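Shown here: the complex without one of its protein chains, the others still in place.
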Amino acid sequence: MPSNTKGMNKTVQDLLLLENQQLNNDNFLLKLKSPVHLSGILPGQFVNVEIKSAREIFLRRPFSVLDVDYQNQTISLLVKILGRGSKKLTEITPGQKISVVFPLGKSFTFPDPGDRVLLIGGGSGVAPMLFLAKMCGLPADNVHVLLGAKTINDHINVDDYLKFGHFYYTTEDGSKGERGFVIDHPVFKEQLSKFTRIYTCGPNPMMKAIAASAKKANIICEVSLENMMACGFGVCLCCVEDTNEGHKCVCTEGPVFNVNDLKW
Amino acid sequence: MPSNTKGMNKTVQDLLLLENQQLNNDNFLLKLKSPVHLSGILPGQFVNVEIKSAREIFLRRPFSVLDVDYQNQTISLLVKILGRGSKKLTEITPGQKISVVFPLGKSFTFPDPGDRVLLIGGGSGVAPMLFLAKMCGLPADNVHVLLGAKTINDHINVDDYLKFGHFYYTTEDGSKGERGFVIDHPVFKEQLSKFTRIYTCGPNPMMKAIAASAKKANIICEVSLENMMACGFGVCLCCVEDTNEGHKCVCTEGPVFNVNDLKW
Amino acid sequence: MVDLGIKIHNVEFKNPVLTASGTCGFGEELSDFIDLSRLGGIVVKGTTLNHREGNPYPRMAETPSGMLNAVGLQNKGVKNFVNNIYPRIKDIDTNIIVNVNGSTIDEYIAVTEQINELDKIPAIELNISCPNVKEGGMAFGVSCPSAEAVVKAVRKVYNKTLIVKLSPNVTSIAEIAKAVEGQGADSVSLINTLLGMAIDAEKRRPVLSTVTGGLSGPAVKPIALRMVWQVYNAVKIPVIGMGGIMNATDAIEFILAGASAVQIGTAIFKDPTIPVQVIDGISSYMEKHKIGSISELIGGLQM
Partner (left out) sequence: MVDLGIKIHNVEFKNPVLTASGTCGFGEELSDFIDLSRLGGIVVKGTTLNHREGNPYPRMAETPSGMLNAVGLQNKGVKNFVNNIYPRIKDIDTNIIVNVNGSTIDEYIAVTEQINELDKIPAIELNISCPNVKEGGMAFGVSCPSAEAVVKAVRKVYNKTLIVKLSPNVTSIAEIAKAVEGQGADSVSLINTLLGMAIDAEKRRPVLSTVTGGLSGPAVKPIALRMVWQVYNAVKIPVIGMGGIMNATDAIEFILAGASAVQIGTAIFKDPTIPVQVIDGISSYMEKHKIGSISELIGGLQM
């Protein structure tokens, strides 16, 4: 299945907040009901959310799609509190409407049957990894998901996704899974060559380290970038990443890039 | 009792919203709990309220004091929805804190024993009139309160204040009390000379008409002005009213003025 | 039905609402969201003679009620526009206007000459006010002699409608407007962005790769309105106003101040349907106030 660029038209809609669930200290799960169908929204794509109630928050804030219930027309986001906007967003109560622009960006390239994939998520980068694990169409044995965090409390509960793959964890303090960074985990350090594709989303230093290993091992590797955005749909040219073909818009030509195209 | 200028120090406090009660279409009663005592706050004085949750509302909004419960340290405001700020304010839910600067401005000059006073309120100008009726210290028979509005639904319930004076109403459509403006009411038109003092707060055209009659009848008349304010405590010089002694700050030298001092 | 039509020089616009250069791509990017043919016009992304990569990332900083950008005229050059983009957009039923840029007068001329060949481009907007490029750009727009020189040169090679886009980073924008009018500009548009800066106090670094950038959005609206009003009172050619327009009320304020048309910029980033909302809102306002033709509102400020 090729990367999706034209699933549904981009649209601005008021979505109804159905649930706002605190997952741990600073991660929240927001479930939103859409008045329009969501078919064709795929892992790696994102939405751009207006944060109305906050003074001096002028632009929207982009968030990856964590999950979609196509039938009930709901979309879930994983929001990590980083600054003022994400904080305000987590304070909105169910029953209120939130203006959202979606779907934005290109999805990950789907694996071929027979691929063995390693999905690596750090921080809020966990969101697109979980959605990809669920949607990639491979048997669970071929899907390996490695999640990294600072400490056990920064890991969110991923029970709903365990059936889609094998899960591994790292924490910097060893409080859950292996101690260290994701690249220190045996599944990455020792078994990398078993994988035919790597997908990753998280802090840039993490993704860069992963990309370096993937290149060396000659494994296809796609990363999802989180450059600062003003518009999210390709008109402002603010979100560019320097690639081998020059500046590319992360919001329309990404956020997913093959690491071979990046100047990393 | 002289007009109060130095009852308590001005202060910025976070007040707890205890009640937010819709009185009619566009009038709300907000009851706020103060962490500091409120002694010395008197009718005619006002507070300056921050409206945090609203994008593009930069300055505070001034509201007259409708009532104070000195013992329980609560302060009541009557908020009429006029624009974005007042609207947002009426949407705040009890339990939230609101930053308020108070007490601001000078109070009305209190009547002397034996005075017969006419209090005339229009629109949200009803608030300081009710507080004054309650606080002025005269027997109810000497306190006459005339309230004007467009239609019956714009009048608020004033049951709690009926014991402090005699109440009269006008509406432009005759749906409550006399049809017409306050100056068309018999108590004003025919019995004005029975009063020794007039106090009024409301739209400028109303107050100007009242002031003209009061001057003619040689009755002391104080009006409370609602000029646009930036600071509310005398530093910006934005709120000035042209008086016989030049520009005066409505926020510190008013909002109460004797009409003889104004260039009306 | 109210009449929203206006005319700038000899170009007719079905309504006075255009999308601003650099904030609407080539129009196409908005087609998922709105019916482009409803727009009065589309001013496409700034075009230069040669391909430009623009400035390094980061190029954006959010500010109170606004944003700074330091895009630096990233574009694939005028040849690419003529060969690849123009064919795709030329049949959109609206006025497509090209925003023309150069580091030298010769570059402005070269770009203009190539755009001049395109039948369906009725006007150019000469950008002498870009604050985000090292050479040319705003430098041309901040003094009368240099503004005159570039307008004079371009006027010689262009006989369709010539709109000159002015910089707000000047002591007297009215004087610059008069200067370019004197050299044959058919209209002026204003304001481009104000030069600003953002600092990250934690990192103790400028936020933008270029240190300074261009400020836009509602924060600049009071300044933009003042400048439109000053320029309207200084020149006879029509004025196109912009700077922080977020809704129909804002647009009407600009029209009352003297703008014959308005452009919507940064607002598009917040909500790409705003340009159409503004058109509808102006209609409603005119109906409510019983104004038959938009021309009655232009400069209609009562003093």
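Here the chain labels run A, B and C in written order, and each chain numbers its own residues starting at 1.
Everything below uses one rule, namely that contacts are C-beta pairs under 8 Å (C-beta built on N, C-alpha and C of every residue); 3 or more make two chains touch, one makes a residue touch a chain.
A quick note: this is a predicted structure, and the numbers were derived from the prediction, not measured.
Visitor: Kindly state which of the options B:N24, B:S99 or B:N260 is in contact with the chain not pictured.
Guide: Answering carefully, the residue with contact to the hidden chain is B:S99.
Visitor: Among C:A198, C:V239 or C:I294, single out the residue that touches the unshown chain.
Guide: Spelled out, the listed residue whose C-beta touches the missing chain is C:A198.
Visitor: Identify the residues of chain C touching the omitted chain, counting contacts across the whole complex.
Guide: That gives, for chain C, the contact residues 61, 63-66, 68, 142-143, 169-171, 194-199, 201, 203-206, 211-212, 215, 217-223, 225-226, 229, 244, 249, 252-253, 256-257, 285, 300-303.
Visitor: Where does chain B touch the missing chain, residue by residue?
Guide: These residues touch the chain not displayed: 9-12, 50, 56-60, 99, 101, 227-242, 246-247, 252.
In this text, only the chains that are shown with their structure count from here on.
Visitor: Among all other chains, pick the one whose mean CA position is farthest from the mean CA position of chain A.
Guide: Farthest by centroid: B.
Visitor: Would you indicate which pair of chains has the most C-beta pairs in contact?
Guide: After tallying contacts for each pair, the winner is A-C.
Visitor: As a quick test, compute the distance in whole Å between the mean CA positions of chain A and chain B.
Guide: Chain A and chain B have C-alpha centres separated by 55 Å.
Visitor: Can you compute the centre-to-centre distance for chain A and chain C, using the mean CA position of each chain? Integer Å is fine.
Guide: Here chain A and chain C have centroids separated by 36 Å.
Visitor: Send over the residues of chain C in touch with two or more other chains.
Guide: Where chain C meets two or more other chains at a single residue, that happens at 65, 218.
Visitor: Can you pull out the residues of chain B that are in contact with at least two other chains?
Guide: none
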